[in-house]
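Every protein chain of the complex appears in place save one, which is left out.
Here the chain labels run A, B and C in written order, and each chain numbers its own residues starting at 1.
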Amino acid sequence: MTKYAMVVDLNRCQGCRACMEACKVENNTAEGVFWMHVFRFETGEFPDTRQSYLPRPCMHCDNAPCVKVCPVGARYKREDGLVLTDFERCIGCRYCELACPYGVNYFNWRKPADSYFLDWGDTDIQAATGGAIPPYRNPDLDEPQGAERRMTAGGGHHKGVMEKCTFCVHRVEKGMLPACVTTCPVAALRFGDVEDAASPVSKFLREHEHFRLLEETGTEPSVFYVGGNPPGSETRQIETIEVGV
Amino acid sequence: MRRWWTWGMVIAGGALMTISYFFLAAPWGEDTVANSDPRLEFAPLLFVIGVIVAFSAAVVYELMPDRTDE
Amino acid sequence: MLSLTRRRFLQGSAVTAGALAAHRWLFGGLETLARADPLAQGPPVEDMFPTTCWIGKQDCGMLARRIDGRVVKFEGHPGNPRNAGTLCPKGQAQIVSIYDPNRVKTPLVRTNAKGQKGEFRPTSWDEAITMIADQVNEVRARNPKLVLWQKGRSKAKDFYDDAFVKSIGCSKLGHGAYCSDAGYRALEYTIGLHGVQHPDFQNVDYLLAWGWNITNAGGNKFCWLTWPRQMVVARERGMKIVHIDPRLRSAGPFADKWLPIKPGTDLALALALCHELVNQGYVDTEYLTNYTNGPHLVGEDGLFLTETVGEGDEAEQVPIVWSASADGPVRADQASQAKLDGTYEIDGATYRTAYQAFTEHLAQYDPDWAEVVCGLDAQQIRQVAREFGEHARIGSTTVVDGVQIPYRPVSIMSYHMAQQELGFQALRAMTYVAMLVGAVGAVGGMFSDFEWKIHKNYAAFEELTVGDPPYDYMLNKSKYFPINTGFPGVVAKVMLDPERYEVEELPEVCILHMVNPVAAFPGQAEIMASYEKFRFVAAITPWLSETADYYADVVLPAATIEKYEGVISASDGILDAKTLRLPPMEPLFESRGEIDIYLDLTEAIGTLFGDDGYLAVVNSELKLEGEFALPLDRKPTPREIFDRWARSQGLEGGIEYFERNGVWVKGLIPPEKRYGYAADPPFGGALHRIYGASLLAAQRQMQSKGADEIYWRDYTALPTWRAPTMESSPAEYDLYLISYHMIEHKQSRTGMVPLLNELAPHQRVDMCPRTARRIGVAEGDEVWVESHNAVTAETRRVKTVVALTEGIRPDTVAMPHHYGLWSVPESSDRGPTPNAIYPTGEGYMANTADQSFHVKVRVYPANGGDEA
Partner (left out) sequence: MAVRTTTPGLPYGVGRLTTAWKAFVAIAAAVVALGLYAFLREVTQGMRVTGLRNLGTGGGATWGLYITFVVYFIGVSFAGITIAALIRLFDLRHLRPLARMAEVLTVVALVLGAFAIVVDLGQPVRGVINLFRYARPQSPFFGTFALVLAGYFFASLVYLYLGSRRDAATMAREPTRLQGLHRFVAAGYGDTPAERERHRRASFWLALAILPLLVIAHSTLGFVFGLQIGRPGWYSALQAPGFVVLAGVSGIGLLIVLAAIVRRTCGGEDCLTERVFAWLGRFLLVLLLVYVYFLATELLTGTYAAGEREVDVTRQLLTGDYAWIFWASVALLVLPLGVLAWQALSRRWSIGLLVASGVAVNLAAIGKRYLIAVPSQTHGQLLPYEAGSYAPTWIEYAVVAGLLALGALVIALFMKFIPIIELPDESREEVTADA
């Protein structure tokens, strides 16, 4: 049986946020939505300063609080470990967002068409794109996924439903890697089947010390971090993303 | 007669609540994938109906016209 | 898909429109993909088309994912050695640029006066091209040099634009003076290679990351993406990084040791490191004796003792060395066992070896001295020197592909280090650090190019000619800048005051090729004033640049990625590979690729055809000969040009090879090409200059021709420390301003990409919290940053917001060099560019006419009405 997990090599991460960008383009997420987010951290005082980076996708927890609290079962956990949102069932109560200790949920506060930075209504653009919004619109997102044939978050970006990182389920099911993993210039992100002892990620995890975020909350995340340390009380964020949505 | 109806509805309502809540709604337990769907769609509606039936018993109890003098 | 077609169908009748509205209200209006052709049936047609990145520096290989012919995503090209399937944030975000409604859509002609926000009327390509051609020809008739062709971003091989310059014989002005030119000149002068320092990451153990913006910017030859890929692997191998930079952020977590050096003092640190290496005995005498001019005898006049060989034109000056075997002076080319050090008597005159002069020169520069100058800890400097010397393993060799080569796993990575007043000499001194231990061209050592090709400047710099006025407006061969690559800042100053620089003729027509000097170059005020002087300005740009907005008479809409460009190197320094930029879709709007533009432009000017025409130059630049040569009487398409090139390279199917595979990997670069020691002759036959006699000679000529000290003082045979000009600013200007590159942006050219602005929305000034407390400001507060020009006493200021970080020297503040744009709505209101407060010209440029990005500033809260 397959169980997908992501391994983040903090010894390599450059904090360049290419993964965030790849995610935004691949999943056509709207302004201010970061299914993948990369923290830039700082501790200590000059000259004994330490800086570090921490990518934060959805943790796809095995004991996912968001799945527990969803009143209508729109947030569900798959056999292969993916935690997804059936955006055709979601009622937009945003309870999952509150239950999640990682802050990975993003609600669609407005109409998708209003949320993509530029005026794609421009007639010359329309002529070239046939009215796709955004113009780099990915058709895979409109297809149901998995044995359940459910519309995983990401598709049409409903107004008023909850969405989050899907581990690029639409790519994974084609045998591809998530967009963030593929684009990472320094291969700091790894993805694969941790049930399969022979898989590269399993091997990598065996060979390296690793931690998971907020393990004390008992969420059993599927995202493992190699190298570095979990953010502590003295950790400061630098170069924060300011979102004007 | 009146008693029959009243108790009948109370029990029926209670049963409906229990069954829909524990057996027809989304299953409990570890089977994470399955338990996002109710075993029976609209099971929660059944639960609510159960509530209504049970409490309606009181109405029936009071409103049911007397057949014969007691 | 289905629900879409249904929706379109429903929209047929008004009744169902109502039903649709209800449906949308009930179920939140599921938006599904609109197809390019709404009536198209079946699944969308999908394919992956190879091209190369356009937004960044190094043209990473990409695959464009196309749905029904529309590009929806760029993925890295797995076969391209440089990025191996990966992309940086800019590479990912550029998808928006293709569809950007803010692009220039048609050729534009100015309808209002220059020097203000432009008003333009759309026009036809024909009219636009003709207007430019007429202007160019009018001036060419008098003096082609008065046509100034100015280029910003270098994309791909510059054959098509160079061919334009050569075919009409105009002047060319690049942007290198704001980049690393001073460094290139320093390395060309010192070791003869075209580039600045970078390591052999496969083997290096100890790296001085000297001002290298590891996590945010590129390096020598490559942009950001490729170097870090090699760096992280090297670190996992155990390589240690010493990060020399006022900011920690540039190295982030990768700094094993951080030397927060005071801005502008790198020359001092380099000299101190040399001092320590010599004192601690980490000196590779064998290398210095055989491959540098160290043994050459220097007279009291500071020039080499030479002997004239041959007669007339054949005559050349051969330097003299002191031979140990002969125990006397011998011609360098005949000497065995030349002495590296020592002072010697010849005919009553004393001579010392160049190396002897060097070591005596170093005596004054010990770490305790540097501690004060550089604001570093002397012990730390000593330790770094020791560790550098230890790791160098002087004397060791290793075998690479069967070739035995000296092994010196220590190196320096520096890129824009040259962007300071003492840049040229600093880069020379930094190179000496590697030279002392013999690390230049050794395995694991210091490189500056991937193949050991000696640049023509190496020989040219042996004799620096200082000509007489009048000078051309770039001051080439002038008494001001004997070494001079063309500096727009100087051109601006010359245009504003030609008499002062003894210049008579000024340029009249300017063609801006993908360049935005107003926003991207320091000395904004001077730059802007200078463009007022042009009679006619044409701009080739995808977006209305600020320069075009204010000064262009005609604007030509350039395509973004949807065009042919090349030839592009895909080498990662280990593999040799080539690629092309292929259009993944038709150019949007009326935009066109640059090659199309230049073909039309030269045709209109009348220089397209013929033996010295545009096509002829293209043929020679691309080495298209015989059957592959372009016919000189017919206008080719860009595709045909590259098809012929591909075939000339022996590729089956010509350009189709690239349309199929995207990249052409030629194979490994052999050690004989990579390693200077292994090259034949070693180091390409160039003797490394540890002593720059010709610089001293140039200085004397400059003095004799009456140049001011400010111009000649840094033309010294040995790098000599002096306090930078900015240090003489008044005390209240108590902070150093430096600028830096963010990974999210690329100079001024990504300001209009919303996906990138989302990540890095606006300008800021990085500041140490203790500095902020002193000034009385907090995170996010608005402040004025006011610079002071120590030469003219001029002050300039910009308003921005404070960003606190403990990763910066308390006496230094830093601003990203992006932002400050206004022409494109998306790019405007994002804060100023530091270029607005960097002075340009004397005191703020290197002796090689290259911009310095250092200035003293004061920072004070913007609250209160001191709008004075």
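List of remarks:
Assume a residue touches a chain if its C-beta (ideal position, glycine included) is under 8 Å from a C-beta of that chain, and two chains touch if they have at least 3 such contacts.
Just so we're clear, the structure is a prediction, and the values are computed from it rather than from any experiment.
Only one of A:A5, A:A128, A:L141 or A:V161 touches the chain withheld from this view, namely A:V161. Contact between chain A and the absent chain runs through residues 32-34, 37, 39, 41, 56, 65, 68-74, 89-95, 97-111, 114, 158-162, 213-214, 217-219, 231, 233, 235-237, 240-243, 245. Within the complete assembly, residues 21-22, 25-26, 28, 35-38, 41-42, 44-45, 47-48, 51-52, 55-56, 58-59, 61-63, 65-66, 70 of chain B touch the chain that is not shown.
Keep in mind that, in the parts below, only the chains that are shown with their structure count from here on.
Note: centroid distance chain A to chain C, computed from Cα atoms, is 36 Å. Residues of chain B in contact with two or more other chains: none.
Among all residues of chain C, none touch two or more other chains. Residue ranges of chain C in contact with chain A, taken from their complex: 1, 28-38, 44, 46, 67-68, 70-76, 83, 85-89, 91-93, 95-96, 98-102, 105, 214-216, 224-225, 228-229, 232, 235-236, 248-249, 252-253, 258, 260, 585, 588-589, 743-744, 754-756, 758-761, 768-770, 803-810, 826.
Chain B contributes residues 26, 32-33, 35-38 to its touches with chain A in the complex.
The touching residues of chain A, when paired with chain C in their complex, are 10-12, 14-18, 20-22, 24-26, 31-32, 42, 44-47, 49-53, 88, 111-113, 117-120, 122, 124-125, 128-139, 141-142, 155-161, 182-188, 228, 238-239, 241-244.
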